[in-house]
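The complex appears here without one of its protein chains, the remainder shown in place.
Let's look at chain A:
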Amino acid sequence: MIDLLPVLVPLPVLLPLIGAGIALILSKHTRAQNIVSIAILVAVMAIATIMLFGVDAHGPQVVAIGGWQPPAGIVLVADRLSSLMLIVSSLVTLCVLVYALSQDANDDSNETPISVFNPSYLVLCAGIANSFLAGDLFNLYVGFEMFLVASYVLLTLGATAERIRAGVTYVIISLVSSVIFLAAIGIIYAACGTVNMAQMSERISDLPADVQMILHVLLLLGFGIKAAIFPLSFWLPDSYPTAPAPVTAVFAGLLTKVGIYAIIRTETLLFAESSLRVPLLIAAGLTMLVGIFGAIAQSEIKRIVSFTLVSHIGYMLFGVAMGTSVGLSAAIYYTVHHIIVQTALFLAIGLVEMRGGSTSTRSLGGLMVLSPVITIIFFIPALNLSGIPPFSGFIGKVALFLAGFDDHAWLPTVLIVAGTVTSLLTLYVIGRTFNLAFWRDPADVEEPNEDLVEEFTERKKTLLAGKKWKSQIGVPPAMVAATSVVVIASIVLTLAAEPLWDMSNRAAENLSTPIDYVTNVLGGDER
């Protein structure tokens, strides 16, 4: 069993890439392509599950690619944090794929050419997995580029005017972040003579403080753009909402979190001693507040949720910036929670769009009567996001705030206040959205949608007459099922909060002792 573990480590990267190739060859046979894609992602999820338990029991697994031993060769490292992220991301990518395929099968608008979707989606999964497993800064960059290039294609699927407009901003911003990251790698190599993170961890503390600061800031800038941290977050609400619903869901759930993961990794491993604690805490507070104020001004649900996404990145950064073991563990728990909830919310919005023909609160209404199922699917993650007990959002926020109190400093206390305000404002935004889109009579809205109004009156009549009513516009059951799985996963995070919290704790402990990571990778004494 233990011997098998290192074999599994490269598979989450390898399998989707092979799958992407097969899917490309099978581009004429939609059915076969879909089966291959789903099978690959199911396999990745199974592997991630085995890896999580294996790594938890037997310690981090290190694989030297091609037999080139570190520090010269490229290594993949699976520790608790990366395995945890891997399993969550594989669950989310699988559900979103099922959702997307079902939507495509039922969509005749021809906006999403399916033959390109599957391969790019699998490359995206491989890139994300590679970023989580990379034990080498340059490999991390390659992982970033893999999923970024795939995301460029997915964001501009169909190449409509609106998507191209949003895509241009997204691509250029991402390119700038990649260039900054790459420049940081070049400078780090010049300073330390290595790109292996474990070796770098040993050497970086010998550098002069000012050089360390430059490296630190450069890396944070690169990751900060990806993670959408204020003031580097303005691109996100502009570009995400125009993409197809499943694409937005997976981007919102995972891509920003890869940035957060990279920040956690570099903060703990490379810059454990030279901390930029104060600026990071301030950025975290501003991210929360500016994001949520942006959400209040919007009237389009996708844009509202994109702004709340930016806002909640602040919570994770808050945990990371505190740098304590408790703070890190709260940040990890919150990241897991947020990946699942944000994805569920965007998938639910996709269902709303399909059902109501729009995502603008100016033309939606009466969805509560028209589609109770979608209402529940939207309502649970919405409450979860705003941190209503007993959902996982509440647990995550409480954990963060407790970690903040533990610090006994004034800045974390200010951030706790900012976090509470943000949480309440999120509730306000979500409540308003719910009132407008789900509760209101569709005839009362600013830009009434005739189909909705007609259906609503008809439905009310039949309900008053006490008859059963069958909807004319059906939403594909596979889409509802896929979304429900993510919603149920978000509830499981509450029910299984204790094991998950323990796991985050252990992962955070690993992170707080970077020397263990170094000995594991560089083949110290006990491996």
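Just so we're on the same page, contacts are C-beta pairs under 8 Å (C-beta built on N, C-alpha and C of every residue); 3 or more make two chains touch, one makes a residue touch a chain; residues count from 1.
Simple rule for what comes next: contacts and distances are computed from a predicted model.
Selecting from "Na(+)/H(+) antiporter subunit C", "Branched-chain amino acid ABC transporter permease", "Phosphoribosylformylglycinamidine synthase subunit PurL" or "Tetratricopeptide repeat protein", the unshown chain of this assembly corresponds to "Na(+)/H(+) antiporter subunit C" (UniProt protein name). Touch with the chain that is not drawn comes from one residue among A:30, A:115 or A:169, which is A:169. Only one of A:105, A:142, A:373 or A:453 touches the chain withheld from this view, namely A:142.
Residue A:299 is the one among A:205, A:299, A:358 or A:413 that touches the chain missing from this view. Contact between chain A and the absent chain runs through residues 138, 142, 145, 149, 152-153, 156, 159-161, 164-169, 171-172, 175-176, 178-179, 182-183, 185-187, 189-190, 193, 195, 238, 241, 297-300, 303, 446-447.
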